[in-house]
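We show some of the complex, not the whole, and keep each chain where it was.
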Amino acid sequence: MPYLYNTPEDQAEMLSAIGAESIDELFKSIPDELRLNRPLDIPRALGELDLEQHLRELAGRNLHASNAVSFLGGGSYDHFVPAAVDTIGSRSEFYTSYTPYQAEVAQGNLQAMFEYQSLITRLTGLDVSNSSLYDGGSATAEAVLMAVDSTRRSGRVVMAESVHPEYRQTVTTYLANLGVEVVTVGTPEGTVDVAELTAEVNDQTACVVLEHPNFFGALEDAETIAQVAHDAGALMIGVFDPISLGLLKRPGDWGADIAVAEGQSLGTPISYGGPVLGILACTDKLIRRLPGRVVGETTDRRGNPCYTLTMQTREQHIRREKSTSNVCTNQALFALRATVYLSLVGPGGLRDVANLCLQKSRYLADQLDSTSRFELVFNAPTFKEFVVRDKEGAVEALVADAAKEGYLAGIPLGGWYPNLADCMLVCVTEKRTKAQMDALVEVLQTGAAKAAADELIQAGI
Amino acid sequence: RDTKLIFDLSRPGCRGAVLPDCDVPSAEPSSLLPASMLADAPPAMPEVTEPQVVRHFVNLSQLNMSVDTHFYPLGSCTMKYNPKRNERAAAMPGFAEVHPYQPEETKQGMLEMLYEMQEILKEISGLEACSLQPAAGAHGELAALLVAAAYFKDIGEERKKVLVPDNAHGTNPASAAMAGFEAVTVKTNIDGGVDMEDFHAKLDDTIAVFMITNPNTVGIFESNMQKLADEVHARGGLIYLDGANMNAILGITRPGDFGADMQHYNPHKTFSGPHGGGGPGAGPICVTGKLAPYLPGPVVEKESTGSDEAYFKLVNPEKSIGKVRAFFGNTGVLLRAYAYIRTHGPQGLREVSENAVLNANYLLAKVKHFLPVPQGERCMHEFVATVSKLKAEKGITAMDIAKRLLDYGFHAPTVYFPLTVKEAFMIEPTETESKDTLDAFAETLFRITEEDPDLLHDAPHTTSISRPNEVAAARNPCLACM
């Protein structure tokens, strides 16, 4: 075994020091009848070369953002990751260390997490950020728990149907046994009708959950909705797209008390949806309700500035069942990647990325809308995603056919929104080119432009 | 050392990234989006160049101890070596760039790998069903407890009590509370085993789940395991196995065989996924057949086709609790675990546990003479020594020794956990460390116990900082550079 050091001689010597006859003797506390007296029925061992060939074979049977042209979004985005992000993220000292329990030998991680928290507060316009959660979905659920806890209102949680369906499912799952009602406000026009939502928000409402830009890519009247929530004494939870903040007002600026996001766009690979990065920031008032790890600045014994895990009395290892959350391991490595990403792009780069997404997605939306087969479904302005209807009502087949041509065209919406069964969600990031978009329009109309696609893929355009 | 923050390096006009020109007709954002929704300016990110960013973070990295640089015997965390082939695999675009909402037929390789992981995890646990969705061990606990809640609700039983030993990880009671249960603590003995008297006092027909860590957090295989499981089952309850310590028992005993109905894995511990400075991990769960319908979904199923190749599809369990996160799961971590397991095979995995336990017992044998180990002469993959004698005699605490170890180039063990052992000093060497390293560590530990207590109180002496003021940090939190 390439990772085991003990030779038979070592083992003998060690057993002798222990005073045991055999390794088996070390396991004698496990009763025989509980032992597995056969080898595990799992595949045989592979050397590194065999393993790599096996994994390449598996990987070779997947389409992905490098061998296909992808217009998939829906919370997981093909944004460009600068090489320097990989350089830092693959530093041994970052990825083979653990939670910074010993601050003296973890100042690298701690300072990076402090910088992450600082970047997130600046990004969101809120006062504090934790040092990451699992993903956007569970971060939304944690935010709802914070709201229920801090408002002491366990009556209801109001969510817009335009919030990512899997985030809503996650919230529902988390609340299943806590006696809180989840009310979902429909968004048949693609965005929240403020009056309808207002009708559902009452004095037992812990929070309103809104995504902006929403799952359909559309912009919500977030400012007004936040006012509705606050008027009822509820907290406003805003789910945001970090990239959109290159152009849009920040959640803290439009009234969110808690802002949560999927941070994968900030330098983390898509990786089939995980591991990714849950972002959560909130106002100062909610600081003691924060879930997860938090890093604070302090001074050391010698009076030097330094960083340490702090406010641990919120946490499960001290507070156990009374903790703000059970989160222990988070996604530190991707918080680091986000820190590097945001540092590299800076304000100007973030704005450029956002603007390219806006311009390009608008171009593709217009192109599709001008075909005879497709039409845009909603009127609200969109940021980088939009919903189109296939007038021929064959969206699943269309997507499957496009995949055969090397295009991941969009996400069919029928599974989550039966009324949108003939629709798909299309996303355009800064990586897509005009040539690719024009080719997609062609492919979706003709269903047969394989040659062109191959050329574009190979050309990396 | 340089203590500048990345913000301190910022200078207006600097920039680390140049984006492409827009290749489509372009309009002012204000003509495309409502002016009221636009920010006046982008957020105040630092303005720095790529060379500055790289030097800043490379220098920061060197302030960390890590498995690749140091022995890291952090108890309960299984800081084993993180194989580089796993990282190479995870970087393959055919895994790293697969989108969660791609059509099933365009990701058969991914689904096959995930299906195989389900099968492997079921076999290792001896349980019948698996969900790969949870994102970390604690998340797995929560998911499994939600499964248990759904099960009891479905069969019409009102059960709220979750028994948790007092030496359990804090995540256990926290997860129980999040899932809507009431966590009730059960006492444990000096060897970490469940106090049967207290157990019996608290066991009744309202029990939903007994959450047990086995081997327990003191590093001992629970001697009453069978009995505990039988009694809980007899009362209609379920056994949850906290899988944090699976590294001790791979291929040797299986949770399903010793009574568990549910368990989570920590692939970043047991199966070498790197710890990432605090994540990502993953928390896949396995359960018995009767709980399978409630698992979070989707799970991967294999369909025979006429041809050689099977077809893999995503299916939601019949009565699923729903999702505990977006998308499928922490695939990138699971892939690394898969690579690790495939590197070892059946015999290799068993050898992992054998050597993990051998290394721990060897270290115990070297250490017990000067650092008492209340649990006795033997352990599984880790053991808990106590510094209370030294504290009484010389005023040296577990924290003192931990900090002083840093000076000698060793990461500290876990201290003050479990709470049931005074001045606990919890050492988990893992199987990827050599006898030479263990010898050096034991010698250093001994040397430290002989040192001047004052030297220890002020330790560490060689690190960039020493003993942060944690009270001040918590009292007046400064959590961001505004």
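Letters are used for the chains, namely A and B, taken in the order the chains are written, and counting of residues starts over at 1 for each.
Please note the rule applied: a contact is a pair of C-beta atoms (placed from the backbone, for glycine too) under 8 Å apart; a residue touches a chain by one contact, two chains touch by 3 or more.
These numbers were taken from a predicted model, which means no experiment stands behind them.
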Per-kind copy numbers - full assembly in this file: A x2, B x2
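Everything below uses one rule, namely that only the chains that are shown with their structure count from here on.
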Between chain B and chain A, distance of the C-alpha-averaged centres to the nearest whole Å: 19
